[in-house]
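Every protein chain except one is present and positioned as in the full complex.
Moving on, here comes subunit A:
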Amino acid sequence: MINIFTLQWQRLRRKPFMVLAMIAMTVVFIIFIGGATNQSEVSIPTSFSDEFPAEDKAALIEELNELEGFNFIETTYHKARENIALGIASFGVRLSEEDYRFIIGTENPNQAIVEQYISSIYWENLRIDQAVEQSGDEQTRQSIETSLERPLIEVDSQIGESEGDVFIFNNQLQALFGMTLFFAIYTIVFSLGEVAEEKQRGSWDRLVLSPVRKWQVYLGYLSYAFVIGLVQIFAVFAMFQFFFGFDIGGKWLEVLLICVVYTFAIVSLGMLIIGLVNRSSQLNAIVPIIAVSMAMLGGAYWPIEIVSNKVVLAFSQVIPVTHAMEALKSITIYGENLTDITQPLSILLLMGVLCMGIGINLMERR
């Protein structure tokens, strides 16, 4: 098994092109997707209803602009409509004291993010207002506001709740995780594809006739595909953390664990695919289809949170990418802990075990 494992590295050293190309593609796509949108924020023309108190306008705009990745620009209702009609902005907001309205030009996934954020602000203000009304005392307002800024424990939990409702969108990490997981599929499955090639070439027969057991051969290949996949994922993560200033956060151990489980799931999936197709030319055709559709449905290209189609969401549940993305984002963006991601991790493990079992069975059937 060790011999077969090391043989693959020996061969990789002579033919590193595929893996290097995958890493390069990952980097290019992350910079392109993650970098581009971050530099130019999404501008949102923001107008106020006539009765909105002029002195509160600036404060509200400032509060709105705390939402990362968006720039709320004060303008008149008329001007806002014009910009949207011209397609300069895809949507805008019109704010009244008690409620708000969207001016929509085209459907845009960002709208859901903005909507949730604004509604959380309005809810917060409404609650403060009600509290003030009940006591009829302007001082209460101030004390609530100061305690919200430096919250007490009870208030803290409330803020936590309202913020939890808001879908936080970190474009950099979304692109980093999505693209890395996506391109890792290629490297892993094509590395395993060597098994199919080996069978065609006849060297498989040599291994079968030798004293090496078949499971040792499989294990050699599986462990190679596993390690090369994990190395690729981590190389990209490290590169972006240390050289491109992305912030994955400090929880490397958790991130490693997620990647280990994800890589295992993909290795198993690869085994299943190879069990289904037996020629490497078929593999070349089928892998891109599978990888791309998994990335689309699993939220590697865009956040799964913006998808509302029930069918798509149901589908995404059987895709490893979905659960790995969820777990990675939980740990890094939402600051959750290991205990919070046991569900996606166990689903990935289960998928891995299932695919591996079926895959090896299919292979041995021939």
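Assume a residue touches a chain if its C-beta (ideal position, glycine included) is under 8 Å from a C-beta of that chain, and two chains touch if they have at least 3 such contacts; residues count from 1.
Note that contacts and distances are computed from a predicted model.
> Can you pick, from "SAM-dependent methyltransferase", "2Fe-2S ferredoxin", "Phenylalanine--tRNA ligase beta subunit" or "ABC transporter ATP-binding protein", the UniProt name of the chain not shown?
For the chain not displayed, UniProt's protein name is "ABC transporter ATP-binding protein".
> Return the single residue from A:Leu207, A:Cys259 or A:Met356 that touches the missing chain.
A:Leu207
> In the complete assembly, which of A:Gln10, A:Gln139 or A:Ser308 touches the absent chain?
Only one listed residue reaches the unshown chain, and that is A:Gln10.
> Identify the residues of subunit A touching the omitted chain, counting contacts across the whole complex.
3-4, 7, 10-11, 14-15, 200-203, 205-212
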